[in-house]
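Please read the structure below before turning to the comments.
Up next, subunit A:
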Amino acid sequence: MVVFNWPSFWEAFPVLAPGLTMTIGLTVLVMPIAVAVGLALAVTRLYTPKPVARVATFWVEVWRGTPLLLQLYWLYYVMPSEFGLQISAFTTVTIGLVCNVSAFLSENFRAGISSIRHGQRNAALALGMSETRAFFRVVLPQAWSRTLPETVNIWVELFKETSLVATLGVADLTYRAMALREENYRTLEVLTALALYYLFLAYPQAKFSDWIYRRTRTKE
Partner candidate 1 sequence: MIDALDIIQNNRELLTRALLVTIYLNCLSVLLSLVLGVFIGMAREYGGHITYVVLGAFVDVIRSIPILVIIIWTFFGLPLILGLQNFPPLVAAVIALGVHSGVYISEVVRGGLASVRQGQWQAGIALGMTPIMVVRRIILPQAAIRMLPPISSRVIRNIKDSALAATIAAPELFWASNTLEGETAKPFPIYTTLMIFYFLFNLGVARGLDQIYSRVAIRGRA
Partner candidate 2 sequence: MINDDRVHAQGRPQLISIENVTRRYPNGVTALRGVSMVAYEGEVVCIIGPSGSGKSTLLRCVNGLEPIDSGRILFDGRTVGVKGRPAREIRRHIGMVFQSFELFPHMSVLANVGEGPRTVLRLPKQEVEQRAQTLLERVGLADKATSLPAQLSGGQQQRVAIARALAMEPRAMLFDEATSALDPENIGEVLSVMQALAQDGMTMLVVTHEMEFARTVADWVVVMDDGLILEEGRPERVFEDPRLARTGEFLSRVRKTS
């Protein structure tokens, strides 16, 4: 059996705590922006002329099909070197997370809206509604309940994925854990404390997500 140094375990929690602000802060900052961008992308893919839609689809597929870590690194290095922008690591990862998460959200919205479009849209138009009104009053409200479970899922994933910003020096939970470990060499205790932080925060969110899944399933 290995020796688990309980004092350093308990001490780790307050040391990691400031990282919590960053972790939660990033999540709360990124999600609304990503939802807006994702919705815009979905609408573009569904309602604009083919060439424009194709570009949007390609953009989405790139951000969905490549690793997040690589995306963050790419932005971090490429922004200053190719675009001449000197921006902080924090801004970079925020942009990166928005691009990544909005792509997944747009796919979710696109699928949800698509699954409703035809029959309902026809019914609305037959009643004399305009396209726009049909969209906002008939299609979108229904698409909302279909896309909600997956949206909550994406939120929980975002919360966990903020851990990647640690590799670029942004001081979230994971970063602080690695820093603390380097100070006191209490690897097992610090990393377990880190895992527990995420567990206590993400577990209820994941359960909430499951609950939403079940509720919308029985509704239909």
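By our rule, contacts are C-beta pairs under 8 Å (C-beta built on N, C-alpha and C of every residue); 3 or more make two chains touch, one makes a residue touch a chain; residues count from 1.
These made the cut because all candidates are chains of the complex that A comes from, given by their letters.
These numbers come from a predicted model, not from an experiment.
> Among 1 or 2, all from the same complex, single out the one that touches subunit A.
It is candidate 1 that touches subunit A.
> For the complex, which residues does subunit A have touching candidate 1?
2, 61-62, 65-71, 73-74, 77-78, 81-82, 160-164, 166-167, 174, 178, 181, 187-188, 191-192, 194-195, 198-199, 201-203, 206-207
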